[in-house]
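Shown below is the structure under consideration.
As you look at this complex, bear in mind that one protein chain is not there, while each of the others sits in place.
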């Protein structure tokens, strides 16, 4: 339903890039969940623009919990978190109502909202809205961790440079490594090459994208619904609302297209205690429901559409073809920041499903 | 919300493979929409098992509209469609409660429903449930066609064999061709190779999967929401609830990972009448909202998990590793049938979003 | 959301009075709930028209469960129940599209559905739709009874004739008495007077209404939400969708208007085991949440609008004032049948809230 996601536990996002505040309301979390504000700050720092790879717009992203938390625990009533917008330079954006940026939402927002949208800095479409989303997800991540569920994401590919795969034998350790790292790769050498590719794009006034791979361990079997709330459906719903995500695959994903059924099926076995599968081509999900194996998925992040190179567009005031050169503060890549957002929306969807399943 | 999909117009699916009926309730369609029962029957025939490539279970799939349609038009109150299950051979399935089939939902259903699931023929997880889904979608497809919106899907790849791409210059004609065809390919020679690959898998007691590519033309700009109901989010939600779909990409999709921003951005231009884009890497969607260009996406269909080859599983009654050989009636491929389901769920999601947007 | 009620457990109603079937889908009930089809039949008989007080239209109301129940227990997937319409005489109603009946939905349905409504017998607005609603509620009533929760309703007033009040000291026994009775009064002498009032109205071609009072025992404290899903809100939502209900009050209800706070407040006390209140003016609900005392409410049922006396209306084909004389089969009162519907919708709302509260 519009700006609300979730069934049992919902999040509602509000705010514009250059308005007074952005924020989020979490409704339906049970009472008595420990809230770790320090962890929320840490997760916000993972998505913030703290180094030379990223935009020059620097905001403290000080997230304030204004309701629903009392003495360090959730009260069971709605939690509202707000972040003040302190560093807004609106004059950069005034031409964009007339010259829509390719790959951005300027044109579609104009049509959708009939010209009443707050166009400054992308308004409600701004990537800045992912800050409260990250904060809400961080609150749920720590609640999930308290239940033994871990979530981690690495840059599996960036403009052709590939990180090593997750290790199936030490997956939890890989996740811990990523969550302690500002630049989320498993192979640091590859990470250096990726950073160089980002710097190179920046020098050219261009941008790069890539693929994020996420793993979730510790999720119990039996979560999800056959129709229409499969685990894939719920995760995809929130993942595809993160700006720049244009593709998503679970387990073997598009690789299934060339497999035979005998290769694709994950054979069951027991180690005496648990039912496990020998392979995990289905990414921990059968028939839309978790089978107890790790959930694994990859989503593609398109290159940041804000580039400094001159582009073709239309002057909407004259209905004439025109040229556009974007100024202002922009990221040559967002994938290394997006990983924190992906972790958070994964936490939001899984927390909701767990809550609904009462497991 | 569980077995219901949609905001403004909802569908609720019910039934089990070997129960008395399966069916669907459509709620929220406005009154006065023409209902073409002949077209619904035709679309059901596209997903049915009418040839040597498919399962031996043959059902007439006679869909009966029991409410919400009067004198050939929607009344505005809920439409219930039911299909009787006439050809059920339940004895084939009795062992499956003990020996879960790899790649199927037998095990996860057992955990999720604590042993109370109707396990016969996959029960509520059965691909048979896609019949009422196809019927509901067919009703919406014809309503969309009356508004100039066309939906078509081809098998873009099957076990390594690739169909030709959609033609950007004659996309509507491609869609018409596909919708008149029982085996949905744009290049018939490639279609023959694909059929041979299916027959070959069948001879081996194995199965194949592939990739379906869908295009939608005529959709107006301005449909969708930034958070969390982007067009990608809503389509993905319903697409990932179709059994066997494990990946989905819009426009350039995973190809974005290797592009620069300057290659990825779709430059705007005007032909004097409309705002168009020179490329369509974003698949007709910017910032979660349609931009008026065709919506294009691909989803991967994993190989049918029911194969005749012996597989490893666990005997749940003894918690011991065991071997499983599946008998009964199964498809060596479902992708050529799934295209009708994909068209229908696309129609359901788009009809709902159009209805919500009041465009 | 339109024809669906409920958060955690939902019901979706479909069908028209003179269509082929009417029915209901229940979604979200957990697996393993015992289903007592005999009890459902009994509750349907309480709302059916089996005696001289009611309409001559007699239907077996044979309710068929077509999905979601397997071997006598819920499977956890949607339960669809259908009832065939066998005894439909549509010719009685043809004039009603032109001459709307006062107090009925003929006129509002025409406006709402732009003339496409199935007008025969009231179509989707028919009281007949309360049959599947009663069946769904009966399924939940027995599940609630298994948890020690009892629901009962009596005719507390009918055209000025008042039944005795519920006994606070033997409320459960009162409820048992009502549920064993076809005409739900606590004082049989008053019941005879009420029946005579109904027969008298019938002789005059007129109709009567009254007040139904409902009590619920055994409900645990802690169910409900402050905003906006208070117990009163959820109950009222479904109660006010029952045709003919035009007023609802909880506990002292409208009597509060003349009380002082010191009279109205229900003082707490402990009997050593439980926290109780000395009075129950709040009808078991404080701040929208159950306090463990019985839930008590009353709803008014307006007189059946179908009367045989001549009435003023408008000939919509000519936009002229006109006279209307209704023929066909109609009830001089529905209140003695409505009690079964009120019990059922109460069960539906409470089951949903309990399910959501996980108590």
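Observations on the structure shown:
Letters are used for the chains, namely A, B and C, taken in the order the chains are written, and counting of residues starts over at 1 for each.
The criterion applied here is as follows: a contact is a pair of C-beta atoms (placed from the backbone, for glycine too) under 8 Å apart; a residue touches a chain by one contact, two chains touch by 3 or more.
The structure presented is a predicted model; accordingly, all values stated were derived computationally and were not measured.
Residue in contact with the omitted chain (choice from C:27, C:232 or C:343): C:232. Taking the complete complex into account, B:226 is the one of B:102, B:137, B:226 or B:303 that touches the chain left out. Looking at A:10, A:142 or A:265, the residue that reaches the missing chain in the full complex is A:10.
Listed for chain A, the residues touching the missing chain in the whole complex are 1-4, 10, 12-16, 19-23, 25, 27-28, 31-32, 64, 66-68, 70, 73-80, 82, 112-118, 123-124.
As for the chain not pictured, it touches chain B at residues 8, 77, 226, 358. Summarising the interface, chain C meets the missing chain with residues 1-5, 7, 13, 100, 102-105, 107-109, 111-112, 124-125, 129, 157-160, 201, 204, 206-211, 221-230, 232-234, 236-241, 243, 245-254, 256-270, 272, 275, 277-278, 281-283, 285-292, 300-307, 309, 311-314, 316, 319-321, 357.
Criterion: only the chains that are shown with their structure count from here on.
Chain B has its Cα centroid 26 Å from the Cα centroid of chain A. Here the CA centre of chain A is 46 Å from the CA centre of chain C. Distance between chain centres (mean CA atoms), chain B to chain C: 40 Å.
Residue positions 1-4, 13, 112, 124 of chain B are each in touch with at least two other chains.
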